[in-house]
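Have a look at the structure below before the remarks.
Here the complex is missing a single protein chain, while all its other protein chains stay put.
Each chain carries a letter (A, B and C) given by its place in the written order, and its residues are counted from 1.
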């Protein structure tokens, strides 16, 4: 079992609901401070978005953040360098599209991510069926590969996905790309079905945008992923302190 | 034999080359004065153009004159009324397109033309083959029907055309619509071929635009028709006196 | 009513009953006679006919299909089939005629064609067929139209043709015909005048109808294959009348009702009277003094003050019925066919559709089978229609 999963399992055992905020690397010059602020605010892990030109699974907010990052000259390597200087105890999980890894080289990617303190990877366009190569390349590294489950995923398929996911399972609350939503979506059904086939920590994301939603969601899941809602305030110019208190509002709702 | 032909035959017998200028009725308010001036200048007959919206056989100058006439509200009837007040000894020949006659009624047209002192009609889009009706309708009037012969007309066909033409034969000097031309065209060949099949007075038109051309043309024909060259100066504002001296310059060249 | 041979040959002078004939300057008479002879000869020469049909097949995409229109049929309570001239090369039936005439030009040993055009459809078709055979090509187009239809001018130029803007008269189609005739007088020895519809002097109305007959001939067997022996009605728009003549020819000797739909602003049958224009005796729009009036239609292809003489005759004998549709009904009809069947028709064609909409359940009884001649595609018209709709809103 990779370190990420061990960490997150013991987090769950401690009775704490996981809070995983999402920060787009490079979207602002001080993004690493935002990461640190999120930690201070009570995050249990942080998703580090590595921008890609064609973010097929992302809504307008994260697209915009990615675009800004790219315009600032952000690259996989520049992000890794900035991560090197970031001091944190909690796990970091890279989130990007497969072409970025492919282009950098799969083994090289896994090694580099590990070197800079990343312990997991979410690659939404890397389907289970196409993941052999990456899993082989990252297998002997300590990078956990996190798969997503969607409301459209069949039960049989859930079993397979859950079986291969490492670290945690990303349960998508709705049929949508990243972005705020006002309703609860189908997270509860998805998680309850997953529970029958796996005991891996299961976090709900896609559309979790308020502390109240996070609270309700945490009742049936092991944690929540807060993406667009946080990225949005960062795009609007939030300071690290703003980020810290934003994250803390979720922390409070979860505890 | 209709009066027009009798007149023109005796003109030829007198040794005089016929000069037939062309005036577009209604192109200017004083067009009847232009006709009278042409007579004073030495015309032997005058072609009176009755304007038609779609003058398929006319070049730009006569088109323009016709358009001006139509814009001034000229109609077949208004022209006839104005002709009524025109006093002249020499023959007048109406020139227009068939639809004008058809629309006014064929018998009615012949009668009206005769009443206002016209003795011939040139209808360039009325082919021999389609002329039965008109010839029947005008047969017992004293309106002579003048047909054209073109450089493309075969010898056999020339015989038929010449046989039907009354008053005179209009020999087209070239394959062209009305308008000035600098060369002599094929008039000489056309006339010499016509001579073999008919002794009707034969006048050459289409492109005769200078006294010199008229002179050369009269050597092999019985006369010339001067259209666009005269209409052009009228459009440019020629006074009746200008018209008279223009026509006289041709008269001098012919005598 | 003499239905047998209703659309046979005209008489030896090119008359269809009281219409037709040859009203042209003497200079053009020999050319008309030569053309008539050349056409008669070619049309009875199996090799020429085979070449014509092979060119239509290999180059122009014939046979064009007959498409059942289930959704429009349901809306209108009819059983509608469309003969798809919009799928012919260059986008309308015009290509059938120009392929015939350019092949004939070649056969006559002439090396150049001239043509008139209104919106540019016939001009583009002529330039196309001329390019294919390596013939020179000059197209006369009213100056007003060259400005309204810049893209078609460019299309013709791309195809190697010369476009001459006509500045006489109203500077539109009618004047382009006059100008082409004037030009023809000067170059008739090596040049054929490729007229664009069933109009002009004999043999054009007859010849162009024969070159368009393929529409009706194909549709007749295609309908049979689709289980329709004879349609109750055949509907076509009428400008000069070539697409209508072509499709009617396939059904003239059947019991099918034939309907020609004119544009209200260019309705030579509905609002015109007998007269002579452009070398033919026919029905034309004219004022009380016999001056020809300008037609006014939303659709350039129907913007013609005359009609082919055979149509005047078919109207006279009652074999075909002519009706008129106003500009206001046309856009809705264009939209209806587009939305319900995925075919954007030309504005010309949309007149025929509009009339079907109006008469469904009326002169076209519910349940009756209708063949619509879909004479052309609407691509050429979308810019105009869009601009009109934007102005309105």
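Just so we're on the same page, contacts are C-beta pairs under 8 Å (C-beta built on N, C-alpha and C of every residue); 3 or more make two chains touch, one makes a residue touch a chain.
What you see is a predicted model; the values in this text were computed from it and never measured.
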Contact set of the excluded chain (shown chains only): A, C
Which residue of A:65, A:94, A:126 or A:247 touches the chain not shown here: A:126
Residue in contact with the excluded chain [from C:6, C:66 or C:113]: C:66
Contact partner of the left-out chain, one of A:157, A:195 or A:215: A:157
Positions on chain C where the hidden chain makes contact: 57-59, 61, 64-68, 71, 84, 86-89, 91, 127-132, 134, 150-151, 154-155, 158-160, 334-335, 338-344, 378-380, 382-383, 385-386
Contacts of chain A with the absent chain, listed as residue ranges: 52-60, 63, 67, 70, 75-77, 97-100, 102-104, 124-130, 147-154, 157, 161, 172, 175-177
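Here, only the chains that are shown with their structure count from here on.
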Chain contact topology (line, ring, star, complete or other): other
Top chain pair, ranked by how many C-beta pairs fall in contact: B-C
Centroid spacing, where centroids are CA-atom means, of chain A and chain C in whole angstrom: 66
Centre distance in Å when chain A and chain B are each reduced to the mean of their C-alpha atoms: 97
Whole-Å gap separating chain B and chain C, where each centre is the average of the chain's CA atoms: 37
